[in-house]
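Apart from one protein chain that is not included, each protein chain of the complex appears where it belongs.
Labels for the chains are A, B, C, D and E, by order of writing; each one numbers its residues from 1.
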Amino acid sequence: MSVVVRNRERAERGVVEALAAFGVATIHEAQGRVGLMAPYMRPIYPGALVAGSAVTVSVPPGDNWMIHVAVEQCQPGDILVVAPTSACDCGYFGDLLATSLQARGVVGLIIEAGVRDVRTLTEMRFPVWSRYISAQGTVKATLGDVNRPLVCAGALVNPGDVVVADDDGVCVVPRQRVETVLANSRAREQKETATRARLAAGELGLDVYDMRKALAAKGLTYQDGKD
Amino acid sequence: MSVVVRNRERAERGVVEALAAFGVATIHEAQGRVGLMAPYMRPIYPGALVAGSAVTVSVPPGDNWMIHVAVEQCQPGDILVVAPTSACDCGYFGDLLATSLQARGVVGLIIEAGVRDVRTLTEMRFPVWSRYISAQGTVKATLGDVNRPLVCAGALVNPGDVVVADDDGVCVVPRQRVETVLANSRAREQKETATRARLAAGELGLDVYDMRKALAAKGLTYQDGKD
Amino acid sequence: MSVVVRNRERAERGVVEALAAFGVATIHEAQGRVGLMAPYMRPIYPGALVAGSAVTVSVPPGDNWMIHVAVEQCQPGDILVVAPTSACDCGYFGDLLATSLQARGVVGLIIEAGVRDVRTLTEMRFPVWSRYISAQGTVKATLGDVNRPLVCAGALVNPGDVVVADDDGVCVVPRQRVETVLANSRAREQKETATRARLAAGELGLDVYDMRKALAAKGLTYQDGKD
Amino acid sequence: MSVVVRNRERAERGVVEALAAFGVATIHEAQGRVGLMAPYMRPIYPGALVAGSAVTVSVPPGDNWMIHVAVEQCQPGDILVVAPTSACDCGYFGDLLATSLQARGVVGLIIEAGVRDVRTLTEMRFPVWSRYISAQGTVKATLGDVNRPLVCAGALVNPGDVVVADDDGVCVVPRQRVETVLANSRAREQKETATRARLAAGELGLDVYDMRKALAAKGLTYQDGKD
Amino acid sequence: MSVVVRNRERAERGVVEALAAFGVATIHEAQGRVGLMAPYMRPIYPGALVAGSAVTVSVPPGDNWMIHVAVEQCQPGDILVVAPTSACDCGYFGDLLATSLQARGVVGLIIEAGVRDVRTLTEMRFPVWSRYISAQGTVKATLGDVNRPLVCAGALVNPGDVVVADDDGVCVVPRQRVETVLANSRAREQKETATRARLAAGELGLDVYDMRKALAAKGLTYQDGKD
Partner (left out) sequence: MSVVVRNRERAERGVVEALAAFGVATIHEAQGRVGLMAPYMRPIYPGALVAGSAVTVSVPPGDNWMIHVAVEQCQPGDILVVAPTSACDCGYFGDLLATSLQARGVVGLIIEAGVRDVRTLTEMRFPVWSRYISAQGTVKATLGDVNRPLVCAGALVNPGDVVVADDDGVCVVPRQRVETVLANSRAREQKETATRARLAAGELGLDVYDMRKALAAKGLTYQDGKD
């Protein structure tokens, strides 16, 4: 049975947007190194950085019908997350769907399949993270689900979770943890700023992080010249 | 036996160039979703869009001798299509061959193998769609064929077919179908322009494409809140 | 036993820098087509071209502790070469480590694993050639080696070897051969400049390289029209 | 924080074993075509068919410490499901761990990483479905989790879910759905037995499944001879 | 438009069966090293060797409807060749379809996608060469073509061509060339039998094939001890 779940709870929009300030690497660390999608998810153009509330779409291979269904469920600040039920490199999404999503205030697309019209999408500044780029068209014949939990590129995404994406990849933050992760991200960044200054001044990480004793305890040895 | 076939028939050049106005996604749709190469064929720089008449070259793995042979068969408006007889990531092609092809008016290269000197090729604005980028050199020891039908990245290419390539990939249009595909592409684009305006204004694809009844007939259901 | 070898011999710095003038394709040819890393090693931004003396680091999967150890062994003009003991896509390296390396005059990083903070690295103009881009963090729990010979992306790298990298990939020049390879590169480039002019003027490679007789001897035949 | 959750609820053991009678293809269909792991999960020897209650283990790349921790949580009829936090091809598991699991009545191992000692495991008839076979050893330095939900080869596995595996792959049945899926599997198999007899007698699927009208309605046409 | 072409011409059945005596490596050589499918096409069990007349089927990703249509077009001695219009790992084919094909005298299946029920297929001795093994089900919603030329795993297959498959892979012999290829295969095998005896007796290929002079002319040199 195919189902569209409406009115999923979302995190408070200001909090979601605040997350985007930190980038994927920081957020991923700040939530304990979980929730990252596989590294084959790449942006179609460099420099984009977005955070949005996930509207999830499960699609059959080679069939994008449910993306059209999902558009109606999107609100400003959302991000669309699409995963096929089996691996597929078709181009499920192009500039017309992007036009429709932009009209609704959607901030981007995450798709573990293909995307097309990438030059136009780049001009529109509609960011997409996808597994493939392909012009291969899809049909509209078989149903799927909207706003049910799914696995996308190895990460579990519950509808309403916050998805953050930049040049480093895509990370999922569970809706219930958004505020904690935001706080952790701020703390982490503050600490890193101080560290960065010391490293730029020439101090070694060995000393900044106080690693020498632990390394010696593990048995690290130093030699000179040829081994 | 290795053969070079000379004077292959080509489509009328004005028609070929007209195709490039539409891009790969549109043309691929306009000819019934056939003829697309595999999505691992990627441009060496973004933004290029070309259409040309295919001069085909079948090469042994790690041997680019026949590309030199093929150059002589090229005319202005042609595009070179190279496929190895078994998978190979060597850099068959660099800036010297590109200089030679540009001197003859060739519009680009499609190669299901590697290319090198990509910085120089980018400066020259000689577009290449390849499977790999690699500096690995090739030898000149074994023959192949020029202007015989071949399979490149999963697509059948007959010499004289029109090949269109952009950021979305590479598509082959049989020579005999070029005019039909051009007409279809024009019709498709016109229709999409109208649709785009409606979507940009906030209409839903569900309504623009009149999908709701068919979805319901298939059994799509809507729920609220948690599933 | 884990070992850090200090004070590895390096090639004379002026010679190393001179190599960078030629680019990977030329140098790879000039040393007899050996020493190239696999083509999955890609730069995080286009246009970078560096040559440096290799400081090698062998790391466990998902553990970047030894990179911190290696930083101390780096001198101006060095390049860091990191290979995991088994395939790994984690993000071993980010902007903090890059800050530290830049402070020591290191010219770049070659890593057969993942890198993160690529937007910041791009802004810093710290060039990285990696197999993956990934935000996935690493631990600091298990030792490895610094400045021992290793295989990185299929190429043997001895500490002190010169590594050259650009948009075409990454090439290793044994320290003892640097001057010979430099001389060969100069000779090759000079010859190519002359060839380029002839090809640009419309001469065919078939004639410039005098290939017609050898092709005919191998049995190449020409036909007209359809095959 | 690393956690081991003890005493997870399991499905009734007789029901679990009954599922194994049907095989993965039938069960996957019987639960609506969900829950299948990616096809790169392959058995180390042909002919094995098992069903067990999942004990889940999340492990760092190249570190099998938590598998030793997980063994203690296993009961007769369980199946161990191991996923690394980032892609890893190390050999996490060999004949000693298999001996330990067999002593506890565990029916098999599912691991989205590498396994070793496969000849001995085959002799022991301890079945393993893995992504890789590799002798590469792992360390015991970093913690993970036991019996928390994880994604393995693209499928969500909750501890206590039933995992079924055979030559066709690996399928996850949520604990709460086991009885329904068992009933559906029985119904499906019964129906297929009848169909098989008709097909073996030479009837066509076109008629058995009554497809001709629907195909014609979609526009399927028949031609003779050359196209 | 979707088309089923009926009554394709086939090669004489005795000639087709005679080809199977030689195996793929010999036949591939005997027809000039063309027509081989990509090496990712693997048999589901070892030891099978078949030759048959191709009935070709083009299928959408995740949709096996047209295979049911194709069954009706099969005759004794045929082999089914299935390629998806974009890459797909679904299990298009299982034991029910195999039962139907065996009832019609079909000798095997070549599919550039997934297959399931492999244990049953093995028991039935119905040989399949596929790209994937997967239990993932398919739908019956969208049309394709039967008996039109297609590209399968990189090889062009015209309906009625002869397809030979064994443990080394899958090779396509154009229908018009079957007799020539058969004769060449016989000649090649006769010659190899004589060569095999000489090599088994300890003669070197260097002498049997008279390679020493050509190697020396190319510049091969011999050294003793360390390089």
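The criterion applied here is as follows: contacts are C-beta pairs under 8 Å (C-beta built on N, C-alpha and C of every residue); 3 or more make two chains touch, one makes a residue touch a chain.
This one's a predicted model, so the numbers in the text were calculated from it and none came from an experiment.
Student: Wait, the hidden chain, what does it touch out of the ones we have here?
Tutor: Even though it is not drawn, that chain still touches B, C, D, E.
Student: Which of these, B:I27, B:V50, B:V69 or B:C88, touches the one chain of the complex that we don't see?
Tutor: B:C88
Student: I need the residue numbers on chain E that touch the omitted chain, in ascending order.
Tutor: The missing chain touches chain E at positions 23-25, 28-29, 33, 36, 39, 42, 46-47, 49, 166-169, 171, 192, 195-196, 199-202, 204-206, 209, 211, 215, 218-227.
Student: Taking the full complex into account, what residues of chain D touch the chain not shown?
Tutor: 1-8, 45, 65, 68-69, 71-72, 89, 91, 94-97, 99-100, 102-104, 114, 116-119, 122, 132-137, 140, 142-143, 147-149
Student: List every residue of chain B that touches the chain not included in the displayed model.
Tutor: 60-63, 85-90, 134, 136, 139, 141-142
Please note the rule applied: only the chains that are shown with their structure count from here on.
Student: Spell out the chains that contact chain C while also contacting chain D.
Tutor: The shared contacts of chain C and chain D, listed by label, come to A.
Student: Which pair, B-C or B-E, has more C-beta contacts?
Tutor: Counting C-beta pairs in contact, B-C comes out ahead.
Student: Interface check for copies chain A and chain C. Shared numbers divided by all numbers used: above half gives same, below half gives different; which is it?
Tutor: different
Student: Please compute the C-alpha centroid of chain A, do the same for chain B, then give the distance between them in whole Å.
Tutor: 30
Student: Nearest whole angstrom, what separates the Cα centre of chain A from the Cα centre of chain D?
Tutor: So the centre of chain A lies 28 Å away from the centre of chain D.
Student: Just how far, in Å, is the C-alpha centre of chain E from the one of chain C?
Tutor: Roughly 40 Å, centre to centre.
Student: Can you list the chain D residues in contact with two or more other chains?
Tutor: 33, 85, 87
Student: Are the chains arranged, by touching, as a line, ring, star, complete graph, or other?
Tutor: other
Student: Using the contact rule from the top, write out all pairs of chains that touch.
Tutor: Every touching chain pair, ordered by label, is A-B, A-C, A-D, A-E, B-C, B-E, C-D, D-E.
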